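Contents: one structure, followed by commentary.
One protein chain is absent from this view; the other protein chains keep their places.
Order as written gives the chain letters A, B and C; numbering starts at 1 within each chain.
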Amino acid sequence: MAPHILRIDCPDEPGLVHKITGVLYNAGYNVLSNQEFVDLESQHFFMRTAFEGPTTPDRVVSYLEQILPKNAVVKLTAGEHQPLVIMATTEAHCLGDLLIRYYSGELPGEIRAVVSNHEKLKSLVEQFGIPFHCISHQNLERTVHEDRVADVLAGYTPEYIVLAKYMRILSPKFVARYPDRMINIHHSFLPAFIGAKPYHQAHERGVKIIGATAHIVTDDLDTGPIIAQGVIPVNHTHTAAAMVQAGRDVEKIVLARAVKLVLEERVFLHGNRTIIFE
Amino acid sequence: MAPHILRIDCPDEPGLVHKITGVLYNAGYNVLSNQEFVDLESQHFFMRTAFEGPTTPDRVVSYLEQILPKNAVVKLTAGEHQPLVIMATTEAHCLGDLLIRYYSGELPGEIRAVVSNHEKLKSLVEQFGIPFHCISHQNLERTVHEDRVADVLAGYTPEYIVLAKYMRILSPKFVARYPDRMINIHHSFLPAFIGAKPYHQAHERGVKIIGATAHIVTDDLDTGPIIAQGVIPVNHTHTAAAMVQAGRDVEKIVLARAVKLVLEERVFLHGNRTIIFE
Amino acid sequence: MAPHILRIDCPDEPGLVHKITGVLYNAGYNVLSNQEFVDLESQHFFMRTAFEGPTTPDRVVSYLEQILPKNAVVKLTAGEHQPLVIMATTEAHCLGDLLIRYYSGELPGEIRAVVSNHEKLKSLVEQFGIPFHCISHQNLERTVHEDRVADVLAGYTPEYIVLAKYMRILSPKFVARYPDRMINIHHSFLPAFIGAKPYHQAHERGVKIIGATAHIVTDDLDTGPIIAQGVIPVNHTHTAAAMVQAGRDVEKIVLARAVKLVLEERVFLHGNRTIIFE
Partner (left out) sequence: MAPHILRIDCPDEPGLVHKITGVLYNAGYNVLSNQEFVDLESQHFFMRTAFEGPTTPDRVVSYLEQILPKNAVVKLTAGEHQPLVIMATTEAHCLGDLLIRYYSGELPGEIRAVVSNHEKLKSLVEQFGIPFHCISHQNLERTVHEDRVADVLAGYTPEYIVLAKYMRILSPKFVARYPDRMINIHHSFLPAFIGAKPYHQAHERGVKIIGATAHIVTDDLDTGPIIAQGVIPVNHTHTAAAMVQAGRDVEKIVLARAVKLVLEERVFLHGNRTIIFE
């Protein structure tokens, strides 16, 4: 049986670890692992605890609320797989990598559907037995297109949206539907090369290392909280096209890592930064 | 003021974190950071806590002994710099790197002396104002040589001995003088290429990555608990000599990292493995 | 149009580059890139040249044979995709990664079939429209099993065999059918942890970095010439099972890299080492 996962996020005050672990200890639960962090600048406390026990921890949250500061955010999950919808455009490497992981049982989530603005990836997705929706943006205003996408997404009640090289900018209105619940892969080592064609920018600048960044989507393009980054060396023999190709391996590994961290309840947002208990 | 560092290492039992943090909380101390780990295979508990408070924590250890399992190992330090002696032979890169860090105030320890079996590094060490002892092994039996080295070391009462490319094998008798307190850098990615001339072995084998390993010295050559490892890529253009040269940068960084981790009380030994709270 | 690729491998002698490039220049070809290496220990010369021109280079090889040392090995290809058969057992990550790359047109080869000693990966392979052969080893002597596998392979006339986590040891007789043409992924940073359960060995040894190695298969288990290696950091929180999972991302990237290098005619074998023109 998967352990229970408890997440707590609140202003720091003395004795929090002692009090929280006391609630679990007194209720007879066995703590398997416990990670905490205090951001000293903001005096904010973060904790993730995996624990197990003979009964379901129904009353743990109410006990905790009695001892924690008023505006504490407490989340308790039972390790269940959370539902995802993936959005993509035409590139198969990130999407394909997630599909293979899902097929292998390696992804701690449930891919309910894939939505794309192109037909190209339809056969790849459907051969895995997953619904594929092509919603072309051709001849549609942005808001109309986004509303159609949103309607399809809503039908799957996803906890998270994964943008696996979805190559359209999303409006604040769209982003607001899934606040802090959309994960994007940007094909550069942010904050370098924000925006379009980052590998071409990287080639132009003559960098010796390129990278990829998985981040939470916010209203501002490519500036949301970073979850994971990865890099690979390049040199003068790499054209921009060669960088695109080389970068794919980093993109897919970084995106999959970020998705896994989020699904396992390891990622806390704090302003524009993330606290991640690996 | 540097925070107090508390290290605890004992068989696991329910509620340890709750009880330990309770001792600190009730005594009025403020926990700055707290890391713990339970090795599930051996059911062993490890914890490192940094805390601060208005008074010196004289009685914390005795309070802890009342609540911890009988054979718990508890160590409380006040962040003071611990004394080191470095041993080297003829290569300057690891030694020099530690000397520069010490000069810059970057090393959380006190280099009391350098002992070598060659004269070569004398001027480098002495220009930093650090005593240098050359104890040649020429025409001496191993035990006689080691006894002379041990006498010199003893005069400096070091907490740790750092072998910064000391190229002689140490006898179990010598190692027993500083049990779990000698740190060595081996110039390979252990356990590959144990023993002499690892870069030549690596070249012969045609590997594409080489590395270095910092470990605690035990009786068996190059098999002690590993603290840190690092790697760099190589290719067919690297002769064994080129690997030696390329490897130096990894060796010095890995050794310095391991020494820093040990000096900051972040390394726990557990059988032949290490638990490291970074 | 893909450029022509010329590979030359012969004892070194003065003026080889001058003479070889002269053949191409005088025949009106345009050299796009040129890489050469002389192994000074063995005085052996290696060269890979990409060139293009108005006509097919039918006579280039015969011209070269007139100016090169007698035992020169010359290979000229026109960038065509070479046929592969993949062998696997039950794990999907390496196989799946190759299938996605093949689907995307990213793999410069043609996957003609997958052969496995288990049924498990059948649906994954067939959904990509690729023939899958399960040849169980149950109740069969090794030689009988290998002969059946060999018969199936022979039907596809593969240029290369890729062992994508094929978990059976192959006999010298089998290996001799595809000399220097079988690529294996071993799930350790060779030469550390040769043989079975390398991640369990790595966990036991307490290493801080794990890796994977792609190599040419020879008669001796896990000792063939290395093509590519990759690593990732691990720490005390990784159980052996967690290392297995973390290692998969390295394994698949390293194997795919090795396969691509071989297919692009970038890998030369030289004794137990490889010269690779990236």
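Going forward, a contact is a pair of C-beta atoms (placed from the backbone, for glycine too) under 8 Å apart; a residue touches a chain by one contact, two chains touch by 3 or more.
Since this is a predicted model, take the numbers as computed values, not measurements.
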Of A:Gly109, A:Pro158, A:Gly211 or A:Gly247, the one touching the omitted chain in the full complex: A:Gly211
Chain A residues touching the omitted chain (full complex): 37, 39-41, 189-193, 204-209, 211, 225-231, 235-237, 239, 270, 272-276, 278
Contact footprint on chain B, counting only the chain that is left out: 33, 91-93, 96-97, 99-101, 103-104, 106, 124, 127-128, 237, 245, 248-249, 253, 256
Hidden partner interface residues of chain C, rising order: 14-15, 17-18, 21-22, 24-25, 30-38, 40
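Please note the rule applied: only the chains that are shown with their structure count from here on.
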Chain A and chain B: spacing of chain centres that average the CA atoms, whole Å: 37
Junction residues of chain B, two or more chains touched: 37, 40
